[in-house]
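Heads up, one of the protein chains got dropped from this complex, but the rest are sitting where they should.
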Amino acid sequence: MDYSIFGLLKNALTGNRLWAPVWRDPAPKQRYDTLIVGGGGHGLATAYYLAKEHGITDVAVLEKGYIGSGNVGRNTTIIRSNYLLPANTHFYEKSLQLWEGLEQDLNYNAMVSQRGVLNLFHSDAQRDAYARRGNAMRLAGVDADLLDAVTVRAMVPGIEMQDARFPVKGGLLQQRGGTVRHDAVAWGYARAADRRGADILQNTEVTGIRVEAGRVLGVETTRGFIGARRIGLAAAGHSSRVAAMAGLRLPIESHVLQAFVSEAVKPLLDTVVTFGAGHFYVSQSDKGGLVFGGDIDGYNSYAQRGSLPVVEEVMECAVTLFPAFSRLRYLRQWGGVMDMSMDGSPIIDRTPVEGLFLNCGWCYGGFKATPASGWCFAHTIATGQPHPLNAAFRLDRFATGAVLDEKGAGARPNLH
Amino acid sequence: MRINCPFCGTRGNEEFTVLGAADPVRPDADAPVPDWVAYAHARENPRGPHRDLWQHQHGCRAWLVVERDTLTHAVIAVRPARDA
């Protein structure tokens, strides 16, 4: 059934007993046209767009646990397209545009909230670097504004501009950026993909990829072999391990990124704010919690937890930027496994194995990319060719040198 | 996390910086470029024991090969990189 206010009313009057499962729980078929490995945001979005854009519905999404158990459910919910390099700007702008119509498209309220993303700068050099990025955004048709200190102060109550080691000089604002209720993205795509015929197979772990004469035949799973003509890998932090099943060694390291949420308080911050003098970003969720995070810990990890130095740094940044946050309490911390690529940009591409497609390298930008990643990956799988929007996200760019290094940090995943 | 520096003793990881995988071997200068590409970019990225390079930056500044479990964060062994 379509969700609507009338549906809510009708169900309320019938004791909410008529709601159906949001997605089916089918038994796996022996064979599908296309398998997506990874039931996170990207995998589920891929299944949805395969059906919607390409009419491919003989699809199963294989998830080793429950859907949305990876990074789509453990991030800081920020969406934006404020990138410098054209390939990234255009791709993330596509994503932002898909976010803007997502709820009506999926008939699921993911609470897309375009409350603005503000990157603060603290020096003339940083201002000029942000101006370069903002101008690049404008050339790409993306909204961007460079704010002076007075405007920043008016926009973000409680921010400390002056009495600071690195006073705030201004900020780069993308008003169309914002936040989305993260879990709802997984559930909304799952429901929409399911309604178009895709099978979502939870508790189905891929244990092997069967390749013969250079082409994929299917996957071994904890529920038996499942054959397929095409397989798309969307395993985020576990991409290296999954790709290794097909003999691929990726330019990826898995790193831990921590995030935090505070106790819920009445509204006090209406914008996503990133600090320019330390690793820190913060927004306030609709529930009232401050959601904030910082830099990756810097070492390879699959542990979904980080260490104290990063926690301390994040809290230092928080109270430096917002001195009134000091008495608020943080409530929960968690870690996600990030597929950090060697240049900080993603990979959506074919692989040397016929019929095997790769979607990885999202670093900590994967959540905002979800719609466009699914959209482009679906295109790449369906047509066998990258879409122009992901043509630069090639696996062989490290061999050619056509890297997409936003920060200029080099082949050091822990610096991106 | 705590790392046992062979020179200074066990210290918190805030005293160290980490570079990345220790195992890739820098090719000879005249090795083909694809070897160099693999050296600089392709990573095993195991889920389990892994050898990575850390520097005791705020201590003795020794570069260390730290064998560490990426799933449990257990530190298995630490050796000076120059001896590794």
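In order of appearance the chains are A and B, and numbering begins at 1 in each one.
The rule is short, and it goes like this: contacts are C-beta pairs under 8 Å (C-beta built on N, C-alpha and C of every residue); 3 or more make two chains touch, one makes a residue touch a chain.
Criterion: contacts and distances are computed from a predicted model.
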One chain is missing here; what is its name in UniProt, given the choices "Sarcosine oxidase subunit alpha", "Phenylacetic acid degradation protein", "ABC-2 family transporter protein" or "NADH-quinone oxidoreductase subunit E"? "Sarcosine oxidase subunit alpha"
Of A:31, A:115, A:153 or A:210, the residue touching the omitted chain is A:115
Please output the residues of subunit A touching the missing chain, sorted low to high. 3-5, 7-9, 12-13, 15-17, 19-23, 25, 65-66, 68-69, 73, 86, 89-90, 100-101, 103-104, 107-115, 122-123, 125, 127-132, 134-136, 138-141, 144-146, 157-158, 160, 163-166, 181, 183-184, 187-188, 202, 262-268, 277-278, 284, 286-288, 303-305, 307-308, 311-312, 315-320, 323-334, 397, 399-403, 405, 407-411
Could you list which residues of subunit B touch the chain missing from the display? 1-2, 12-13, 17, 19, 26-29, 31, 33, 36-37, 40, 53, 55, 57, 61-63, 72-75, 80-83
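Methods note: only the chains that are shown with their structure count from here on.
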For a test of understanding, state which residues of subunit B touch subunit A in their complex under the given definition. 1, 12-14, 17-21, 33-34, 37-38, 40-47, 50, 52, 54, 68, 70-73
Across the complex, what residues on subunit A touch subunit B? 238, 240-241, 249-254, 298-303, 305, 307-309, 342, 398-399, 411-414
